[in-house]
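Following this message is one structure expressed as structure tokens.
For this view, one protein chain was removed and the others were kept in their places.
So, subunit A:
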Amino acid sequence: MNPILRTQLAGVARRPARMLLTGLAVLVASFVVYATVLAQQITQRSIVDGLSGTPEAVDLVIRQGSIDDRHLAAINAIPGVSRTSAQTEIGAQLGGQYLNISGDPGSGPLALVSVTEGRYPSAAGEIAVTPRTVQLLGLKVGSTASVDPGTGKKVALRVVGVVKPPVDFGNDAYAPASTVLALTVDHFVQGIYVDVDAGTDAGPVRDRIEALFAGAKDEDRPEVVTGADVRLAEARDAASQIDQVFAVVGMFVGIAVAAAGLIAASTFRIVFAQRMRQLALLRAIGAGRSATFRALATEGALTGLATGAVGVAVGQGAGFAVPALLRGIGWNVLNPGIPVLWAVGTILLAVVISVVAVLAPAVSAARVAPLEALRTAAGTGARTGIGVPRWIAGLLPLAAALALAGYVYTNLPGLDERDYDPQMMLLAVVASGALAFAALIALGPVLVRPVLAVTGWPLRRLGPVGRLAVGGVGGSARRAAAVSVVVALGVTLVAGVLVGGASIRALGDRELAAAAPTDFEMTGGDGSTLPEEIVTRAKASGELTRVTPYRRLTSAKIAQFEGTAVTDLDVRALPRLRDLDVRSGSVDELKPGTAVVAGYLAEMAGLRLGDTVRVENQGRTVSLQVVAVLGDDAPLHAGLLVVPADLTAMGAGGGWSGMLADAARDGASARTEALRAMRAAAGGKTEFSVVVLADQRDALDAELATLLGIALGLIGLTVLIAVVGVGATTALSVVERVRESGLLRAIGMSRAGLRTMLTLESALYGVIGAVLGLLLGVPYAWLALRATGANAPLAVPVWQLAGAFLILVVLTALAGVLPARRAARVSPVNALGTD
């Protein structure tokens, strides 16, 4: 064996913990990779097991093609058929609303729903509804819904129960298939579930069912498949969605792995620098440069092997422990397997990362001059400048990044630009960002000092401990840069997601301002008007506020467009309309003789600010001056907003077309109360339907929150590795600086002072990284947002960003706490030692 390697290995054997510390980032990365593989397995197994929509008891499914109630009866008569359930679903009109009525047995092995209140319908004309339907449509148990099932005739259906459905859209009713079929004209069903007698072979039953349809035309003949196949297909479908999700996860894991590589390179550099004297000694007594390099590279590979194996082992342990824990709290989660190939692959990946990471540090360590052995100073990372090659390696990608960003900037789409291809532009933004990062890695050491000069200012004022911390970080700019760059990577991603999220939310708010200006809207059916007393009752209710009735004409002709809606809704009465996307002019200018035009209409009719718009309605013509053009839609999907006098001039009658209102207070229960009040105002008449516009807002909020949560969670992996890197770096630099710690203690620094100093140092790594990250992340988020072509405003969520900044700095500070405590225990006698 190479004698240098033997020396190295002897060192490793003496201090195995330090090897793990060197490779801690790689360890975490291989844990993350392997845990992701296991998580995918767990999810897949659990979902395939549990989340198929077709009940377990279904042996055969007859679907597609043309099936009616006579087929159903014939199948029921086949020997061996234990029970059937007809899958049938119709849409019915309820006042101005839509009600979905599905057939379901309500109980037994084929049922998809179960009763939670009242009973399941048994007689014709009875239905059960879902909980949200009770809320939204006011269909309580005991009430009667007068519906038109598409036949043109109204049928009264009595609500006898509430059921728990697989999914609740808030307009769902269930009844036995016979009831549903009775409502239709043609008695067709969409499919039939068949449960075969226990112990009976489904094959012959299937043949007999197929024989029933033998005479049907090809396109009418339904297919008969086994329940197992259907369940499998459904599970596969769910699983492929999981695969897609995990593909995205994999991308983030990839970024985290790259971050781990950066950290590992930095820790190798520190470790080798600590051994500079020893290496120099070996060189002095005749070790060759390439042999030294080989020994160091081998050590890197071994580190990768060890940390990769530990990471995989820990991952496998967690893979069994976490499902067990989840089962403990009642979740139905299965264990993962032991995917040996993946385990080996992960360990190999760890080896590869480590070898790549160790190359550059090993090259420079092998270049150590034998003379170094005779020098006394053993500091590392003390060099602050960078050489010419490194400048070039930094400035080239920087120039390329700027050029790409500039290209994207000059080619940003205008408003509503057509034929715009966002994909290319987004790719350019991502490439520019990656190049900027490459530049940051190379130029980091020269950036640390300026950033430190600004951010370290308050610390320096804090006294000698703060000054020493700033000095310590600035004094080893290379090390600080190596760690901070990884923190910056995490912060850039976090900032990008936060800015993107806030901007999408702002865009959503803008669009929802027109679509959902209030929590509720009440309308009569077509053409009917709301009686005045409904408005009066609503205004009197303490649960409602901003009750705003409006009139709406739907028959106006504007320019060549007939049937354009015009409304006199008081825009100023509703605060949410402040968010309206106003492209030009001002909504506040609206007064008699003027109009606000929806963006789509302005575009189609070629209307601009200051133009005159002619409105024709029932033989009358009104000319109005355009005082504002909106982004796209106007509130209530109108084309034109005018004042009441002008609407009257167009021939609108005195009755209200509808009414908007907000819940008086925030919160779910207040909204439910308000909804009840709206219904009460309608006096129990179901033809005045209430729409909960707030649901659209909630849906958007929930969706955004989920997306943001997932994105941040995934970025958390990179952040975790960055924090681990800060911890490992601080720990290693503490080892390297025992002398310095001892000296500070010897000349009178207290233990607490030393602890504070080292903790501040690691916090400063976080500060530098976070500052660099924000400086990169926010502009790139903005550029990416503009490049998507979505006309989203740039929203900078200052508090969220400040919060993310703070959390990161606290995390990196915490990463330094343990090493700092160790250092503080160093006896001052260490300062007097001679080596």
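To be clear about the criterion, a contact is a pair of C-beta atoms (placed from the backbone, for glycine too) under 8 Å apart; a residue touches a chain by one contact, two chains touch by 3 or more; residues count from 1.
Operating definition for what follows: contacts and distances are computed from a predicted model.
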Q) Per UniProt, what's the omitted chain called: "Mycofactocin maturase MftC", "Putative ABC transport system ATP-binding protein", "Serine/threonine-protein kinase RsbT" or "Acyl-CoA dehydrogenase"? A) "Putative ABC transport system ATP-binding protein"
Q) Of A:108, A:463, A:592 or A:653, which one is in contact with the hidden chain? A) A:463
Q: Have a look at A:11, A:644 or A:828 and name the one touching the chain we're not showing.
A: A:828
**Q.** Touching the absent chain when the full complex is considered, from A:118, A:471 or A:716
**A.** A:471
Q | Interface with the undisplayed chain - residues on subunit A | A | 376-377, 379, 382, 463-465, 467-468, 471-472, 474-476, 739-740, 743-751, 753, 827-829, 831-832, 834
